[in-house]
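Report on the following structure.
Here the complex is missing one protein chain, while the rest keep their positions.
By letter and in written order, the chains are A, B, C, D and E; residue numbering begins at 1 in each of them.
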């Protein structure tokens, strides 16, 4: 404990920004259904989608000191990813830190813990995904780490990975595969667009995806009515 | 596993539609405080009340194949009720399936699991009540059943039962008793209307419901102040 | 069980009302990080902050009789604080009781259980913080207590304590220390205002709070890059 | 609420007793992976397997009156299945009721709630599967139902169904299919015995179940080492 | 934060010790169904019942420093009651502290958090009731309080209160009412003994408690068989 890595590699700004137009579900599918954080990670307010480069913060339960340290390590376009070393819902982050983050160009906070001042976070339009909303105060006594790999809400995050978050939750794209996943995401979107049109027009998925034959092989049986017991 | 029942009995359209104007709490009371799904079933978006006939879907954890099968079995005015065979929060349903459902006249999805593309579901105005919001993808490998009785979020649902859902949650009305419950619901609403007026005017429930005598019999004691410890 | 205390001491109206302009997180900090209810206490609707004097209600699981008893004990400016004697999410409270409370001048309900008719509660603008939203009906058979001390969502509440609630949750201020906590809250707000300005302008918390020296003493190490594994 | 059905059909004693020698997992598989109660249903003490005919009890949260009513409806070889009408962990059942049940020949209690006096239940050797261990007392004020169908821990139970419980949990076998499921369970056990011998001797499931070909078709790839990142 | 009260009043040793022979459920009933800690408080090992005088410890999440401070404040016959200021499952306590406690005559630990070295705690026969078993280490950086009132697992504990714990959980008896509750507990035990004998002999609770008349008044209906649907 107590290490700050000051230089990390990020994906290109173009790549990162392009993820800002793609939904979390699409990205997750495009990289082989990996990288999702747990379903308890919810947006404090809705109506925004964010993509940025991860600056990771590991800190103790009930101690937010390292968030102050981490702000300095962030630059425009980053997303701060915070995980306590054991489960904790304390309110590590509020409107003052949000102002500091916004001044630094930080795009969002992803925290596997609690936040507070949520009415302010909403009016300031600073995007936050958290495990809890809780006013419980924290101390500044114990060190943690900035920009070491960590597990946040069940997902491995390396510093510089691309974080994409929307109303569905949060997904992590490893930096090294960001371009490949971006392309796969766009391909998936294009493919879905044609499917969407047909489904909206009333065609059945059973036909569009040619499922009938395989369902029959698996043994699916259609009966008119249930026999009386 | 692997049975689709193609013909089910539904309550009359008039009956079903009439439930669309009554709150879940009222319906639940009117049928003797039965039929409620668990409190974790929450609307993806608020501001809508739905009533429809249940088409039931039982499927495995992490496998949404049977939803495609079930869409074909639905008709205008139905509500799809989906329950996995063991607890699962995966994202079984998203905007593509919602489009397919809307084309079919399906009024809502009730799912004891997760959904995704929730920003789209909201803008499409397709009503969904779910246990979770989660992007986790599903496969299409294992059969389940359509239109067999199932337990969804703790409530027994038979195909063709009336499903009523609003911001308070979801309640199931057995088809056979739908007309009786509808009448009882309306009676309750009428009765509540007169009570509401008096309560809003400042009369106490203690007096309106004549509770004072019975409270006294049970032993309720009024004291001016707590004695010092 | 079965005691109603009819006379309780409250903080002055000026003091109570002044808390209505201060956030829960600030109050919690100002009184030494005490008095918070659990993070699961969430507002039924957002956009309101409330402060009032606690009237406490202890009642059995699944039985809301004592709420009717308690309404009579409330006066303008009170907040009703309800806790079941064992964990329960039933819908103890709905639109009828809300109308009764509003007629009485009750400012909010804080309940470590469930409520229902939440669309109505929202349109009536009656503020409620609850553990759950659940239509499950309750009975009126068993007595409880009004205006005895109780534990609600993990926080001790004495009758007449000041309750402050906003989107972050609920905090309890002991009546005897209300004035002192009010002053400390205002001091804290004033102090935060100057900090906020500097943080928003891009100054770092590390510098504003003079953290660098102490971090160094604790052993914080900055490295350029992680060594290859 | 408030109905006691006094005559129910049970499976034959031979059939019921035969289930007492078969594990819950086997029975669950033998009836097509249905009928399991939730994983939170745990034995108060271990080392016993029970099978019996269900007498069902639906009762309110925090009120155990109907258990006394239900004891009279039980006969030798029955299992009492208790579910509250909304989630509750109160201690509905203790050593006095256990003594009463044992005098009646009741084989076990299955309760989707709490029990108490667990040291006594253990020394008396009365088998109990419950959601919780909790001393919280209950009242006797409100009616419920005996021998109506109910949902207990997520499983539908009709009076007279066969209940099988062991250290793995609890499974419900519909009365009408009890003989068929018993036979299928025994067949499964016989089949497993031969497999167990081979597996214990070191043969691989991959070979015993001829999985290699199908895994290959699905696309499973063996690589010597992970490529360096 | 940061206060240690060195002198507290305790109930007499005779009274405290007498509680060691009475079950938690009985004590809870004898004091009007109050004082129970939450059902998640479980013994690390079974087969022991403990009664002692509470020494209370409030401390931060992830910081066990105050336990060392508290040991000095304990004397023979005490029970240490520990609650973090926000929910935490870290392993605050292990075999070294247990040895220290035993040397001091401390009878048990009650902790609304986690413990570790549980195999050692078991072989040392030091009784512990905890929320979790978890090896996660804690720091020694932040002060808390010893012998101030606190809420532990939902129950209010004042220093010097009598703590009774067994396999069913933990109950708090206020010091001032300890003698009265002790007497009521013994009366209850005596009363139960006669009831137990009759129940074990096959008499029904319906008759022993004369319930039939009241059930009838409430409207309980016996029917031979359910009508076919």
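The working rule: contacts are C-beta pairs under 8 Å (C-beta built on N, C-alpha and C of every residue); 3 or more make two chains touch, one makes a residue touch a chain.
All figures in this text were calculated on a predicted structure; none of them were measured in a lab.
Asker: Of the chains that are displayed, which are in contact with the missing one across the whole complex?
Answerer: Contacts of the omitted chain with visible chains: A, B, D, E.
Asker: With the full complex in mind, choose from E:61, E:114 or E:205 the residue touching the hidden chain.
Answerer: With E:61, E:114 or E:205 as choices, the missing chain is touched by E:114.
Asker: Contact with the hidden chain only, please: which chain A residues?
Answerer: 1, 32-34, 36, 38, 85-87, 149, 151, 154-156
Asker: By the contact criterion defined above, which parts of chain E meet the unshown chain? Give residue numbers in ascending order.
Answerer: 2-8, 65, 68-69, 71-72, 89, 91, 94-97, 99-100, 102-104, 114, 116-120, 122, 132-137, 140, 142-143, 147-148
Asker: In the complete complex, the non-displayed chain touches which residues of chain D?
Answerer: Here the touching residues of chain D are 23-25, 28-29, 33, 36, 39, 42, 46-47, 49, 166-169, 171, 192, 195-196, 199-202, 204-206, 209, 211, 215, 218-226.
Criterion: only the chains that are shown with their structure count from here on.
Asker: Once you find the CA centre of chain A and the CA centre of chain B, what distance in Å lies between them?
Answerer: Inter-chain centre distance comes to 30 Å.
Asker: Can you work out the whole-Å distance between the CA centroids of chain C and chain D?
Answerer: 42
Asker: What residues in chain A touch two or more of the other chains?
Answerer: 89, 134, 136, 142
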